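Missing here: one protein chain of the complex. Every other protein chain is in place.
Coming up: chain A.
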Amino acid sequence: MEAAGRTVLVRPDHDLFTRGNQVTASDPVAARADDVWKVYGSGEAEVIALRGVSVTFQRGVFTAIMGPSGSGKSTLMHCLAGLDSVTRGEVHIGETRVTGLGDAGLTKLRRDKVGFIFQQFNLLPTLSAKENILLPLSIAGRKPDDAWFDTVIKTVALQDRLGHRPAQLSGGQQQRVACARALVARPEVIFADEPTGNLDSKSGADVLGFLRDSVKTYGQTIVMVTHDPVAASYADRVIFLADGAVVDELHSPTPDMVLDRMKKLDAPAEVTR
């Protein structure tokens, strides 16, 4: 499956089903993009960010999206998460067709089916850690599942930090709060945008480890955009983007394998320059 070249369609990797995750065979797809185009501007200023990307994300899989700057990886994530609209093509989250939803529909989608972890500014400074974690549930007016909450808190090791305000937490702790917030609502899929970009390597490793565990242990689906090969190596699967198209894919990657692929991707770009 390696060296797929500029394969447009990436096929699901079936052996992931055997990893013991809580995946229902009936609908194994957590999120899906079908021939997604994204064009900014028009005329001379036209920029094509995505050129017909089709990609499927299975339930219970930790996928990393990689690519050089300007490859469209962030745009793809934003489109998948319903933060940005697509110019052409369709996006689904679970069974919901994201494309064409209005603001109310998108809000509901984000509230009920999607979790986010951003690179920075992840938390509301006025709320305590616990309040931040429970915020999506409060907004949705849902009761937290106490057992699940305790489990999540234990996993992220924040038991004794719950009453603190974000300003009283370290960067790593803040990001773990953000992870807990994304997880506690048990969304269909969590999108993480460079979650370790602002962290030192130790804290970054903690967060990544936690994300991986949540996939392994609880069957959470995570899509993470990163440019860090080490971060990508925590994922089950890595998708490589270049010039707005999926160009490659790796399974069970190691940092070296990822780095190797990235170098190859950068090379032709330099030639064309």
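Observations
In this text, a contact is a pair of C-beta atoms (placed from the backbone, for glycine too) under 8 Å apart; a residue touches a chain by one contact, two chains touch by 3 or more; residues count from 1.
Keep this in mind: contacts and distances are computed from a predicted model.
A chain of this complex does not appear here, and its UniProt-recorded name among "2-oxoglutarate dehydrogenase E1 component", "Fe-S cluster assembly ATPase SufC", "Putative ABC transport system permease protein" or "Nitrile hydratase" is "Putative ABC transport system permease protein".
Only one of A:127, A:205 or A:259 touches the chain withheld from this view, namely A:127. Among A:51, A:108 or A:227, only A:108 touches the chain left out of the display. Listed by residue number, the positions of chain A touching the unshown chain are 78, 83-84, 103-104, 107-108, 110-112, 115-116, 118, 121-127, 135-136, 138-141, 167, 181.
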